[in-house]
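Showing chain A:
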Amino acid sequence: MRYAFFPGCVSRGGCPELYPAATMICQRLGIGIQEMPGASCTGAGVLQEKNQPLGDALNARTFAMAEQLGLPILTICSTCQGVMSQANRRLKQSAEYLAEINSHLAEEGLEYRGTTDIKHLLWVLVEDYGLDELTKAITRPLHGVRMAPFYGCYIIRPSDALDFEGHPERQTSLERLIETLGATVVDFSGKTRCCGFPILTTNEKNSMAMVAKHTGDVKDLGADAMVTPCPLCHLNLDGFQPKAAAQAGRKIEMPILHLPQAIGLAMGIRPERLGLKRHIVSVKPLAAKLAGVG
Partner candidate 1 sequence: MEVTLRIRRYDPESNRPESYWEEFPVSLEGNATVLDALIKVREEVDGTLSLRCSCRSSICGSCAVRINGQAGLACKMQAADAVDSDGVIVVEPPGVMPVVKDLVVDFKPFWDKIREVEPYLQPQGEEPEGEYLASNESMLHLSGVTSCIMCGACVSDCTVLEVDPTFLGPAALAKAYRFTADPRDGDEEGVSKERLEKLSEVTGMWDCTRCSECVQVCPKGVAPMDRIMALRDQAMEAGLTDNNGSRHATAFTESVAHSGWLDELQLTVKSVGAGNVPALLGFAPVGLRALARGKMPPIIHKSIENVEGIRKLAEKLEDPEPE
Partner candidate 2 sequence: MLEHDVLVIGAGLAGMRAAIAAKAGGADTAIISKVHPVRSHSNAAQGGINAALIDRGDNWEDHAYDTVKGSDFLGDQDAIEVMCQSAGTSLIDMEHMGVTFNRDDAGRLGTRAFGGQRRARTFFVGDFTGQAMLHVMFEQLIKSGVRSYEEWFVTGLIQEDGQVCGVTALEIRTGQVYAIRAKTVIFCTGGLGRVFEPSTNALIVTGDGIALAYNAGARLMDMEMVQYHPTTLAGSGVLISEAARGEGAYLLDKNGDRFMEKYAPNMMELASRDVVSRAEQTEINAGNDVDGCVLLDCRHLGAELIQEKLSQIREIGIDLIGIDMVKQPIPIRPGMHYIMGGIKTDVDGLTNLPGVYAAGECACVSVHGGNRLGANSLLDTIVFGERSGNHAAQAAREIEYVDFDVDGVVDRERERIQDMLDRPNNDDRVASVRLGMGQSMNANLAVYRNQAGMQETLGDLDELRERYSKVPVDNKGRVFNTDLVFALELGFMLDCAQTIAVSALDRQDSRGAQSRTDFPNRDDENWMKHVVVTKGEGGPDISYLPVTVTQWTPEERKY
């Protein structure tokens, strides 16, 4: 089981705790990952507003690199997943368009033949690795922990770009993973909504309202933590939670975990090795609860 690793910008930038946590659990689970040092940012949907062909060319370039390695891409970011899936669909839909984009890649000696598959770690675990197999690696199940899922838009919609029809299990993959970790799922309607990060600089008030709504809702439902496969969501839900709580005029203090961190905890990896101290919202109450359980 081997993948071309696409960590994305934020796991090495705004959320530097994510990258080591992800590589650590991959290593322990025996999921082989190979870096693509020349791979670029996906454009995150922002670059695409200005120049979609450039975005598609950048992604085709990454896909071509993975194709050369003969490996599917593994990403640890919902946004990267969605943006790459959408680009891949456009490239695969039209041979003409693919040829045009390839003409731009030729200078670097690259060509994308349209065969690369892109999978988030979440999907890899559910579809390729298997949750039964994962269960075997769970040494410290998160019993008693009430955990709310938060997907991130791009790994949910538009569902046809993400091939939900071919993989209906993707719709509930995060809940099933939380259950596998031994935690109790705190279901709430906001789990597939937007965290507000993309409008942070254009309409901070609305962005904060979204953070406060989602973190506050799961607080009201008695969640101990929220887990997300999207580092951009994490930036907003964790990093901006104090500001959002102040705007909403309430106390929230909801710990937000990256997906690999939640898995790592259930695998018995110590919180500090997973970078939990780097979070803005303290994870201490959760850690204490886990220690109590253990």
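If you want to know what made the cut, all candidates are chains of the complex that A comes from, given by their letters.
Note that in this section contacts are C-beta pairs under 8 Å (C-beta built on N, C-alpha and C of every residue); 3 or more make two chains touch, one makes a residue touch a chain; residues count from 1.
Model, not experiment: these values are computed from the prediction.
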{"item": "Complex partner of chain A (touching, any copy) among 1 or 2", "value": "1"}
{"item": "Touching residues (chain side chain A, partner candidate 1) in the complex", "value": "9-10, 13-17, 37-41, 43-51, 53-54, 57-58, 61, 82, 104-105, 107-108, 110, 153-154, 156-159, 189, 193-194, 196-199, 201-206, 209-210, 213, 239-240, 242-243, 277-280"}
